[in-house]
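Entry: subunit A
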Amino acid sequence: GCTSRNDPGQTAEPGATDGASTEDLTIAFVPKLQGIPYFEAMNTGGQQAAEELGFEWLYQGPTTADAAAQADIVRSFIQQGVDVLFVAPNDPNSMAPLLEEAQAAGIHVATTDTDAPDSVREVFVNQASVDGIGEALTDTLLEAMGGSGQYAIVSCGETAANLNAWIEVQEAYTASEYPDAEIVDIVYAGEDQAAATQMATDLMNSHPDLTGLVGECTSSAPGVAQAVEDAGRTGEVFTVGLGTPQSMLPYLESGSSSGSILWDVEALGYLTGWAGVQLATDGDLGDLSGVDNEALAEAEYDESTGVLLLGPPTVFTAENAGDYDY
Partner candidate 1 sequence: MTDTAQRTDPAPAPGPAPRLEMRDLSKRYGGVRAIRHADLTVQPGTVHALVGENGAGKSTLIKILSGAEHPDTGTISIDGTPVSIASTTDAIALGVQTVYQEPQLFPELTVAENFFVGREITRGPTIDWRAQAPRMLELLDTVGLDRSLASQPLGALSIAKQQQVSIAKALLEQASVLILDEPSAILTDAEIEVLFGVVRRLAADGVSIIYISHRLDELFRIADEVTIMRDGETVSSQPIGELTVREIAERMVGGAIAEGVHEAGEHGEQVLELEHLTLEGAFSDVSFSVRAGEVVGLYGLVGSGAAEVGEVVYGMRRATSGRMRAAGDDRHPATPAEAKRRGIRMVPANRTSQGSFSFQPIAFNITIGSLGLLGRFGWVSPKAERRIADDLIRRLAVKTPSGRQPIGAMSGGNAQKVVLARQIVEQPRLLVLAEPTQGVDVGAKEEIHRIIADLAERGAAVLVITTDLAEVQRIADRVLVFRSGRIAHEFPPTASQASLLAAAAGAEEHVEAPRLDTEEESR
Partner candidate 2 sequence: MTATTTITPPEQRRGQAARARDWFASGGLKDRATLLLGLIVLLLVVMGILDGVGLTSGQFNSDYLASTLIAYVPLALLALAELFVITSGRGGIDLSVGSMVSLTGIVFAMLYQQAGLPLAIAVVLAVLFGALLGAINGFLTAYLGYPALITTLATFYAYRSIALVVSEQRPISGPEISQFYNAAKAVELPVIGGTLPLVPLGVFTFLLPVAIVAWFVLNRTSYGRKLYAIGTNDTAAQWAGIDTRRTRMMAYVTAGAIAGLVGVYTVAQFASARPDAGTSGSGMALPAITIAVLGGVAITGGIGRLSGILLAALLIVWLNASILLVVPGNEGAQAQLLALGLVLLGASLLSNATIRRRQRGLSKPLSVPGTAAGSTR
């Protein structure tokens, strides 16, 4: 016939790897977007795991953070019959049905970095809890601001679910813990650094009493710091953000950024790879004892929610940011 979907054994042989060797195990990861340091660092971590644990690590991302382009790649991995498929979905809802298809094809499916909660994913490898990130951002900024004052948030994609979730935590946490502080505006600059810088400048102008800025993603975190530096207001206006260490280093050193909240991204990639092996071999996700990686020391698995948490977020400062090469 014109289809081979009825031929037995055509699709991947997921059963073939039962507990045995990981030699011909393939674990694929589809990031939201290729070429940005964040996901490339995850890729590095995943590759490291692949070398140490002995499996094949595949990584392929779309050139724009676009759900449709991402879906094409996921489909090609389904076709390739990988054993485990990790996705960091651009749009969690849209990924759910595709993950179901993948599972039907005998592939272990999981999410990392961003969850697709209403899907069939077996595990979500979480970098840090939503609360942990939101609170760390708020605490770090308000420490610099002296516990009070006006601040604004420069976010990125308007529809990015995780950013919006963190912002919600920041709003609630600021209101409850820092009554003298106030979020005066939230703006969206897309993934465009220059736009983020310009918007931060506009915010400083329109709110003369503004003393804090948050860059909510890896492109706006350096952007807001740059704006403060350009305006010559380092030391008057404080910024924090979710920036990768290398891109934040100059600003952390100059003081225009008071801290970058992130996590060990390579470790997240490593953890993803490791989780993939566990899924394929029916291993115990809660048992990290065999892992020889101190960055994963605080990782823990919550059986009930299926979330594998890397640990609390890391605050990068001028002192430690140089230790990371991404």
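The candidate set was assembled so that all candidates are chains of the complex that A comes from, given by their letters.
Basically, a residue touches a chain if its C-beta (ideal position, glycine included) is under 8 Å from a C-beta of that chain, and two chains touch if they have at least 3 such contacts; residues count from 1.
The shown structure was predicted, so the numbers you read here are calculated from the model rather than taken from an experiment.
Undergrad: Judged by that same contact rule, which candidate in 1 or 2 sits against subunit A in the complex?
TA: 2
Undergrad: In their complex, what parts of subunit A are in touch with candidate 2?
TA: The contact residues of subunit A facing candidate 2 are 1-6, 10, 34-35, 58-69, 71-73, 75-81, 91, 93-94, 96-97, 101, 118, 157-159, 161, 164, 188.
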